[in-house]
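Below is one structure, written out as structure tokens; the observations come after it.
Up next is chain A:
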Amino acid sequence: MPTKDTATTPRLEVRKTYKLYIGGAFPRSESGRSYVVNNAKGKFLANASQASRKDARDAVVAARKAFGGWHARTAYNRGQVLYRIAEVMEGRHQQFSAEVAAGEGLSISKARAVVDASIDRWVWYAGWADKLAQVVGSSNPVAGPYFDFSLPEATGVVAVLAPQDSSLLGLTSVIAPAIVSGNTVVAVSSYERPLPAVTLGEVMATSDVPGGVVNLLTGSASEIGPWLASHDDVNAIDLCGITSDDEARDLEIAAAGNLKRVRRPAEEDWSADQGLSRLTQYLELKTVWHPIGV
Partner candidate 1 sequence: MTTLDSGVDSLADVTSSEDRLRRFLLGLPGVDQVGAEARAATLGTRSIKTSAKQYALDLAIQMIDLTTLEGQDTPGKVRALCAKAKRPDPADPTAPQVAAVCVYPDLVATAKRELQGTGINVASVATAFPSGRSSLAIKIQDTKDAVASGADEVDMVIDRGAFLSGRYAMVFDEIAAIREAAGDAHLKVILETGELVTYDNVRRASWLAMLAGADFIKTSTGKVSPAATLPVTLVMLEAVRDYHEATGLHIGVKPAGGIRTAKDAIKYLVTVNETAGPDWLDPELFRFGASSLLNDLLMQRTKLATGHYPGPDYFTLD
Partner candidate 2 sequence: MSRFEYAPAPESRAIVDIKSSYGLFVNGQFVEATDGKPFKTVSPASEEVLAEVSEAGPADVDKAVRAARKAFDKVWGPMSGKDRAKYLFRIARLIQERSRELAVLESLDNGKPIRESRDVDIPLVAAHFFYYAGWADKLEYAGVGDDPQPWGVAGQVIPWNFPMLMLAWKIAPALAAGNTVVLKPAETTPLTALAFAEICQQADLPPGVVNIVTGAGRTGQALVEHPDVDKVAFTGSTDVGRATAKSVAGTRKAVTLELGGKAANIVFEDAPIDQTIEGIVNGIFFNQGHVCCAGSRLLVQESVYDEVLARLKRRMGTLRVGDPLDKNTDIGAINSAAQLAKIRELSQIGEDEGAERWSPECELPANGYWFPPTVFTGVSQAHRIAREEIFGPVLSVLTFRTPAEAVEKANNTPFGLSAGIWTEKGSRILWMANQLRAGVVWANTFNRFDPTSPFGGYKESGYGREGGRHGLEAYLAH
């Protein structure tokens, strides 16, 4: 039985719990910790899960488990899945725009442009899936009766310490080039602006990306980074989100333990065309020799 005229009272919204995204599921941090996320003006937005080293460990296990299947898919299929991410993001455009605007302190129209660029970036990388080998692979005219060719292959599990400033476009620009070639990713989001990362995880979960291919941790890169940098089952690390030179050097030293491929932090213009460097960063080149004869 209706009791009140609802038109006079504004509807109370249902708020979202922001969780981690590991192995295709959305757990809270095993540590039970969370931290306050404020908008650019210091007003409370949400509590985010504060990922621990154990969450990072679980995420690496999930990423490793997903690697075989993801890497074995056809390039065509991976391209389609990345394109699907763009399609599903388009439907959440407003949500992303609001989160980017709040977190990065942008006007809503500027935030929209950032979301546009992020979606377009997924499309750009989606197209690379079945072209990468044609651009960076080769057939090698060795001086002898051998057929000799070189093919790029994904390196494995990539840890990404995502940029602190650009919480969606930057995040997209560091994850997409890693997974399009068949790597799987454990990413630590921007600490102060983690909300778009969580929403991106929700997009991943609904866009045919197999669980474990992308794992998203919210929390501190300084806290989790050393565990990922020294983890022997991680093959590469992107230090993009590390702002201190000393910290970056220490992480690079830790990464040397199992000779991870390291991408050092550098000035980045996330709105610019990205080129091939992030794509090729996480590729191994395999050369095959085969005799030619009757």
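Heads up, the rule we're going with is that contacts are C-beta pairs under 8 Å (C-beta built on N, C-alpha and C of every residue); 3 or more make two chains touch, one makes a residue touch a chain; residues count from 1.
The candidate set was assembled so that all candidates are chains of the complex that A comes from, given by their letters.
Keep in mind the model is a prediction, meaning the values are calculated, not measured.
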Review point. Which numbered chain among 1 or 2 touches chain A in this complex, counting any copy?
Key: 2
Point to revise | In the complex, chain A residues that touch candidate 2 | key: 75-76, 79-80, 83, 120, 123-124, 126-131, 134-135, 147, 276, 290-294
